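Missing here is one protein chain; the remaining ones are kept as they sit in the complex.
As written, the chains take the letters A, B and C, and residue 1 is the first residue of each chain.
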Amino acid sequence: MLKELKIEVYEANMLLPQYSLVTFTWGNVSGIDRERGLLVIKPSGVEYDKLTPDDMVVVDIYGNKIEGEYNPSSDTATHVVLYNRFPEIGGVVHTHSPWATSWAQAGRDIPCYGTTHADYFYGSVPCVRNLAKEEIETAYEKNTGILIADEYARRELDYLATPAVLCKNHGPFTWGKDAHEAVHNAVVLEEVAKMAARCELIKPHVQLAPQELQDKHYYRKHGANAYYGQSK
Amino acid sequence: MLKELKIEVYEANMLLPQYSLVTFTWGNVSGIDRERGLLVIKPSGVEYDKLTPDDMVVVDIYGNKIEGEYNPSSDTATHVVLYNRFPEIGGVVHTHSPWATSWAQAGRDIPCYGTTHADYFYGSVPCVRNLAKEEIETAYEKNTGILIADEYARRELDYLATPAVLCKNHGPFTWGKDAHEAVHNAVVLEEVAKMAARCELIKPHVQLAPQELQDKHYYRKHGANAYYGQSK
Amino acid sequence: MLKELKIEVYEANMLLPQYSLVTFTWGNVSGIDRERGLLVIKPSGVEYDKLTPDDMVVVDIYGNKIEGEYNPSSDTATHVVLYNRFPEIGGVVHTHSPWATSWAQAGRDIPCYGTTHADYFYGSVPCVRNLAKEEIETAYEKNTGILIADEYARRELDYLATPAVLCKNHGPFTWGKDAHEAVHNAVVLEEVAKMAARCELIKPHVQLAPQELQDKHYYRKHGANAYYGQSK
Partner (left out) sequence: MLKELKIEVYEANMLLPQYSLVTFTWGNVSGIDRERGLLVIKPSGVEYDKLTPDDMVVVDIYGNKIEGEYNPSSDTATHVVLYNRFPEIGGVVHTHSPWATSWAQAGRDIPCYGTTHADYFYGSVPCVRNLAKEEIETAYEKNTGILIADEYARRELDYLATPAVLCKNHGPFTWGKDAHEAVHNAVVLEEVAKMAARCELIKPHVQLAPQELQDKHYYRKHGANAYYGQSK
């Protein structure tokens, strides 16, 4: 069942160690079949070099396991909420990639200091607050997803224009139109997080990139007037 | 003698250069056979690419060499004390891995800033004081082990819950249920040390991760109610 | 058409990922045939591992596409201006290499702190100002080139002696006598940017390298009295 999606999600998961985004099993990728309302996700705690496409786990849109030998990722409930709240995404990634995680531990949004950032993420990459004790103890992973989606609503952020978030003292989630694009955004986030941290060391109290430059680069790659790349 | 343990300890030693934890011969792994009261440890100063399982040295629980062509690691006496004082561990690792060693040189505990840390180490990774001149001159390596174990007692730390320590101006030791898990913890320590240092650069005076988040992540992976990974 | 130049520019482009200067498609190299007044440049947004010499795009010295299946790099207009204003260069490179980009985001010239810098770049590597809103909105890429060349004129810099520039909040451009030398300079710039940032962390308020040392190293490698390397 969902053979093609399993292969796609498997391949996207295997990109995480290839791009040096994970140590051991510290990351997971999922993809969704919107028509059937089914997610495919990495099994929990299985090492990447032992993974096969058949090990991918199928869960429904409520998070119930439908098929698979293994338990799904312990972060499955977060993925499920994101798919429900962000209806146009097709893939979700969670990692502990070191630079993005350092920003998450610092509890700071990543400011937009340049075009590398603006090419992919519109405005700051937001960092959501800690969950309250009760939120952690009742349904930690589910509440993580709710917190992310609520924060996008509260700040009036477009989840398609800013497909990356940091969870305070934890790490990043990214998403995209499919599992592969979500991984792509996870790679970009790590580069952007690295450059922003170094930029602040080189110039404390550095200013944001001018808004018109951010707009230029974002819309050079996205939307009706995009002209980066090859015409679709 | 102890053929399987020698292979296990040999393989664990070979993981150190693979994970970029050692330069030249700056590290050693041991494992113990608790029933026979015998340790297997890397020989001193032998290059990793020339090592074979048969080169591993067998010493008893008092540190006396029982078998082996080579001298055991110069740090053997530290390993011996740790096995005696921490009765449930099966493997010990010492490295000069760069980020953990930088914290050791700084003489600071590594604070718990996030879930990557909390997933493996409960609370701060402690940094023990310098040995006094007399302690260094009489039995340096043995006294290093005693200092570590005494510090865990003094701070009332659970050595199984915090299986990593820094020796001031020196470097880290880690341990685990066997040699392989001890190496695993050495890799985690290096990641955690890197992220904590960068986190403090990104946000000076950053606060610890909330205790309830630390508890959630630690107990998600450890103890009776753990649900990370596959059921055992 | 321009078969040899296409191969040369293709090979120079392929060096960018090899030297870890680009992530995904974040960079481009061009070369010029001065006699025919034609540039060869990477196509826009095509992944490096799918690139072939035949994919290179030919444009004229006004930026009009002359040959090629793909659209040329979105930065083509910048390259075109640089070739027109800097008549002795034969190759141009743009990347988002992380250390140079961090300096660009910081909006700072890279000071000459040592001989590694002085061996290749005479004086500081300049960082040009942001384009004004109007300059961005009318002809962003062309105006980027004009700004660079105007800044070299304003500061009375010799573009052959300082073949690298930073665009504020964006990233670096480098050039050279051909595409290969332009890539060589991009690699040097990244090393120099890294060392300068670390140098300032090791010693805040560090002074520039003495002028006579800068001169010695620059002229040891360049000009009539050069004696580095093998006689030409």
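Brief remarks follow.
Note that contacts are C-beta pairs under 8 Å (C-beta built on N, C-alpha and C of every residue); 3 or more make two chains touch, one makes a residue touch a chain.
Note that the coordinates shown come from a computational prediction; the quantities given were computed from them, not determined experimentally.
Interchain touches from the omitted chain, evaluated on the whole complex, reach B, C. If you put the hidden chain back, the residue from B:131, B:164 or B:186 that touches it is B:131. Within the complete assembly, B:200 is the residue of B:11, B:151 or B:200 that touches the hidden chain. Checked against the full complex, the candidates B:19, B:48 or B:140 give a single residue touching the omitted chain, namely B:140. Contact between subunit B and the absent chain runs through residues 23-24, 26, 43-46, 70-71, 74, 96, 98-99, 101-108, 130-131, 133, 136-137, 140, 169-171, 197, 200-201.
Those residues of subunit C that touch the chain absent from the view are 113-116, 184, 187-188, 191, 194-196, 198-199, 201-203, 206-207, 209-210, 212-213, 216, 220, 227-231.
One rule holds for everything that comes next: only the chains that are shown with their structure count from here on.
Distance from subunit C peaks, on a Cα-centroid basis, for B.
Separating the CA-averaged centres of subunit B and subunit C is a span of 46 Å. Between subunit A and subunit B the centroid-to-centroid distance comes to 33 Å (mean Cα coordinates, whole Å). With touch defined as above, residues shared between interfaces to two or more other chains in subunit A number as follows: 201.
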